[in-house]
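Let me begin by handing over the structure; questions about it come next.
One chain of protein is taken out of this complex; the other chains stay put.
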Amino acid sequence: MSGSVAAIAVERLSVAFGDRLVLEDVSFTVSPGALVGVLGPNGAGKTTLLRALLGEVTADGRLTLAAPVAYVPQVSDVQAAFPIDAQGVVVMGLYPRLGWWRRPSRDDRRRALALLDQVGMADRARSPFGELSGGQRQRVLLARALAQEGRVMLLDEPLSGVDTRSRALMLEVLRQQCAEDRTVLMTTHDLAEAARVCDRMLLLNRRLIAAGTTQEIFTEEVLRRAYGADVLMLDGRVGALDDPHHHTTTERRRWNG
Amino acid sequence: MEWLTDPWSSGIMRRAFAEAIMMGAVTGALGCFVLLRGLAFLGESVAHTLILGVVVAFLLGGPVALGAVGAAALTVALSSALTADQRFSVDVSMGVLLPTFFGLGVTLIALSEGYRSKLEGTLFGAIFAVTNLDLVLAAAAAVLAGATLLFAGKELALVTFDRSMAQAMGYRMRLLDLLLFGVVTVAAVVALRAVGNVLLTAMLLGPALSARLLTRTFWPMVASAAALGTLAGVLGLYWSWSSDVGGGPAIVLVVAGLFAVVAGGRAGATLVR
Partner (left out) sequence: MSLSLRNSKVVPALAAAGLALGITACGGDDGNAVSDAEGGGVGQRISVVATTMQLQDFARQVGRDRVEVTGILGPDNEPHEYEPTPSDAEALADADVVLENGANLDEWLDDLLSNAGSQAQRVTAVEGIELLPTEEEGFPGDPHVWHDPEAAKTMVDNVAAGLAAADPEGRATYEKSASAYKAELDAMAADIRDAFEPIPPEQRDLITTHDAFGYFVRAYDVQQVGTVLPALTTESEPSGRQIRELVQEIRAQDVDVIFTEEAVDAGLERQIADEAGAEVSTSLYADVLGAPDSGAETFIEAELANARAMAAAWQS
């Protein structure tokens, strides 16, 4: 951890929906250039944490992020039936910088094309977003976030349901971001992927159960505190079964290795 | 070519054409937002919410359009308050509020005896009774809609496409919702005069549906819908001029006919391949 100012600093964050506490007293810091994974069972508050970081929900506690903040939402949150092509989606990432009244220029569209190229989608620039596969859509949303040129990038389940090629391309892009001293924080269900990719992990279940490296987090004792009974021991290795009904078969029973 | 120019010799028809053209363009364009937002019920319920605003304005002796927009603002404000709890999404809160407003509006109608016959904007509109004042209001609505699209069109498209992203980018959802809802309400008030309460939804959704089948991306869709709305207005009035079909109903029938043509064309093209 370098001595520079934290890219993300969260102090005693609590979020309530009505009278139900969804996040309780969460505190952590993230240094610039880190790739952080946020893990936890369903309902742990991972998405809520993201929304709190984005300022979308009202929360108690202190939150500091290095601006600007780029965001990649879940593909399922996006209206795929909307008539827009991949290039148009990426251009949307430029809107805040364009401001009201102004229309995107040809340069803007060229920039969008270059970003699509970075995620390997340049040849599908004119394809309707709705006709792309899940992985392709996710890559386009990533390109859009790149257009925002954030110092911090927040991603909501970017790897779930995504094909292998898309996943590899995206991770390559994310690593590149970190190399440029930008900070990446992503929520994920995929423990194995998180272990392979992330520098640090936050284990969440309403409270912050643990924060640290793979070795520190991936012990039976720590995982049990987050996932309860859904912890699997096999050959001395530990994995967690997180909502077995919800995920694709490729994600079930992945563990360290 | 007499049949083409004949209607334009009549002052009543000229005003009707002007009203239909402006209304068709505005409802067509804005209807794209209504349609794509998946709030198709918004179009229908806007008309119902209008009733509350309109009746209140009427009872207080004020301008009807102002009452309508006021009702729209109130709805968005209440919706914001509901969604602030964070348990309710915008769609859910709207789904609760709009019928409530409708009920209140109907109640007020029941209690205020003079409303039914005296107030303009009947079930099927009165496009041939359009006055110059109505045209001024329609023009103002068109200018308002145009300015909104120029000013915040791309942002409204973003909110419709990806609301969470828009929020993450820092756009004020409340304001954008109010803007869209307000402008749609104003368009609805104009359409009310031309085609009436029952057919208003058709004007908001019909051209947009047809345009969706004809275009690939958003702004061409908006332009097409506006063009189709205008076309329907003009053709409908020509039809009414030479038949016994009322103005409003004729326009809406043309809207439906255009959709049938477009949809049929698409289906035919698919079969041929």
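Each chain carries a letter (A and B) given by its place in the written order, and its residues are counted from 1.
The working rule: a residue touches a chain if its C-beta (ideal position, glycine included) is under 8 Å from a C-beta of that chain, and two chains touch if they have at least 3 such contacts.
Keep in mind that what you see is a predicted model, and the values were worked out from it rather than measured.
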item: Contact residue for the chain not shown (choose from B:56, B:231 or B:250); value: B:250
item: Absent-chain interface as seen on chain B, which is shown; value: 7, 10-13, 15-16, 35-36, 38-41, 44-45, 48, 91, 95, 98-100, 102-107, 110-111, 113-114, 116-120, 122-126, 128-131, 212, 237-250
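Going forward, only the chains that are shown with their structure count from here on.
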item: Whole-Å separation of chain centres (CA-atom averages), chain A against chain B; value: 39
item: Residues on chain B engaged by chain A in the complex (per definition of touch); value: 36, 38, 84-87, 150-152, 154-155, 157-158, 160-165, 167-171, 212, 215-218, 221
item: In the complex with chain B, residue positions of chain A that touch it; value: 17-18, 54-58, 69, 71, 73, 77-79, 81-85, 88-89, 92, 95-96, 98, 100-101, 103-104, 128, 144, 148, 154
